[in-house]
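Sending over a structure as structure tokens; questions will come in a sec.
Removed: one protein chain of the complex. Kept in place: all other protein chains.
And now, subunit A:
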Amino acid sequence: MSAVIDDHGHADHAHGPAKGLMRWVLTTNHKDIGTLYLWFAFSMFLLGGSFAMVIRAELFQPGLQIVQPEFFNQMTTMHGLVMVFGAVMPAFVGLANWMVPLMIGAPDMALPRMNNFSFWLLPAAFILLVSTLFTPGGGPNFGWTFYAPLSTTYAPESVTFFIFAIHLMGISSIMGAINVIATILNLRAPGMTLMKMPLFVWTWLITAFLLIAVMPVLAGCVTMMLMDIHFGTSFFSAAGGGDPVLFQHVFWFFGHPEVYIMILPAFGAVSSIIPTFSRKPLFGYTSMVYATASIAFLSFIVWAHHMFVVGIPLVGELFFMYATLLIAVPTGVKVFNWASTMWQGSLTFETPMLFAVAFVILFSIGGFSGLMLAIAPADFQYQDTYFVVAHFHYVLVPGAIFGIFASAYYWMPKWTGHMYDETLGKLHFWLSFIGMNMAFFPMHFVGLAGMPRRIPDYNLQFADFNMVSSIGAFMFGTTQLFFLFIVIKTIRGGPPAPAKPWDGAEGLEWSIPSPAPYHTFTTPPEVK
């Protein structure tokens, strides 16, 4: 265990990080790359958030005030793309980079150079994507789902940049996923059997398989677009014998598993955090693993529930409705497990726990609206309204994003060696919680009352709730700058963190000092 204890490496020879900028450019260290991913994700979160602020400012009142419809459409598109591919996915890859090796007792990720490459593709992809906003004709304006033919025949010229950006993101994700799988399957410490792995590792393993399965489908989808636009093919053009609905099938075959890619790692993190602060083991570890696997499997056979009004045949509608309803079963198992873990525990509510509990409750609300959306006849009324916007923001904001915040607070002592300021952390939670609910809950109401999504202007009957939504969104947005302050404050100082700052925590990551030394587990630990 000598390598583990070697944390006073002032005169550290070859083992410490390189100095200066090149440390970050050339690094193959999983902790450095994890840090890069997390900072990148956070900066994209702020960028995507600022797009959302433009959207909410325009929707603050009826009428066109701040932006024109063309630009509004670019904002909704870029907000979605940046949040999905720039914020949520890289944040989870960052967490995986940092925590998977520490949780399974591995010295690093299995493929460190590829790890470096997969990160550095991302800034390139996003510079390419965001630069389109400054081109004549503007950036992508066809929604993050980029349905053909709006995104092909009728697209601005920048669509080609968009396509290449998606390709780069896809390559990055696939490499990241391969790395996670290779690490988990090959580098586990002796004794760390699959069924002893922390759930975060399990959920990431499953997520990585989802990524490998669907990112190539997305790549195929945008490649067909590229061919249609530049090389005269007609995959998605009815006039040339192609099929615009084919686009949607291909897109959602990627898109639905993608939804779970953005939530499964959060399930895993929360499954560590709730037992820690309940001081009680997770109620059903095995069933959680099986539930995750079931969700992943089902996610492949429900894609057309995004297309209930496209005109698929009755039998198709019924199949996809039943399959979608079925997803509620394993998801329910997870929620019941978290609730039972808390039952008769000895609970405390540090910031990670606050985010985790809010995660369970608010994600469930998103799940409920998902269940409603699964009922095909009712979906005829919900489809493409703000009800859907409310639904997926409830799954993604208090789901994915709160899961990431919970993880960040939970592991920040391990990353920085300092405890964050608990009062500030709690304040961040409550402001986010109130802002987020104020922003997204009224969207259920305007959606049910008949407000379509992706419109820059609306009838007066929707005015009041939209104003409430906007105020909540501004509050949530501003609060995230406060999170930046908390993180910087924690990096710069604060009470030193012990190796295991949470008395109820379990796992190998707490067996090494805080901050985690640059190299850990160079000698594998024994897991009993």
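Keep in mind that, in the parts below, a residue touches a chain if its C-beta (ideal position, glycine included) is under 8 Å from a C-beta of that chain, and two chains touch if they have at least 3 such contacts; residues count from 1.
Following the convention adopted for this analysis, contacts and distances are computed from a predicted model.
With the options "sn-glycerol-3-phosphate transport system permease protein UgpA", "Cytochrome c oxidase subunit 2", "ABC transporter ATP-binding protein" or "Ion-translocating oxidoreductase complex subunit D" in hand, the undepicted chain maps to the protein name "Cytochrome c oxidase subunit 2" (source: UniProt). Of the candidate positions A:P62, A:P216 or A:G477, contact with the unshown chain belongs to A:P62. Check A:A52, A:A125, A:L205 or A:V357 against the missing chain and you find that the one touching it is A:V357.
Here the missing chain is touched by one residue of A:L38, A:M192, A:L298 or A:I365, and it is A:I365.
From the options A:D384, A:E422 or A:E526, the residue with contact to the unseen chain in the full assembly is A:D384.
Contact with the chain that does not appear here is found for just one residue of A:G34, A:P90 or A:P149, A:P149. Contact with the chain not shown here comes from a single listed residue; of A:M53, A:L424 or A:I471, that residue is A:I471. Listed by residue number, the positions of subunit A touching the unshown chain are 61-65, 69-70, 73, 136-138, 141-143, 147, 149-150, 153-154, 156-157, 238-239, 243-245, 278-287, 309-311, 314, 317-318, 321-322, 325-326, 328-329, 332-333, 335-336, 339-349, 357, 360-361, 364-365, 368-369, 371-372, 375-378, 380-381, 383-385, 444-445, 448-450, 452-465, 467-468, 471, 504.
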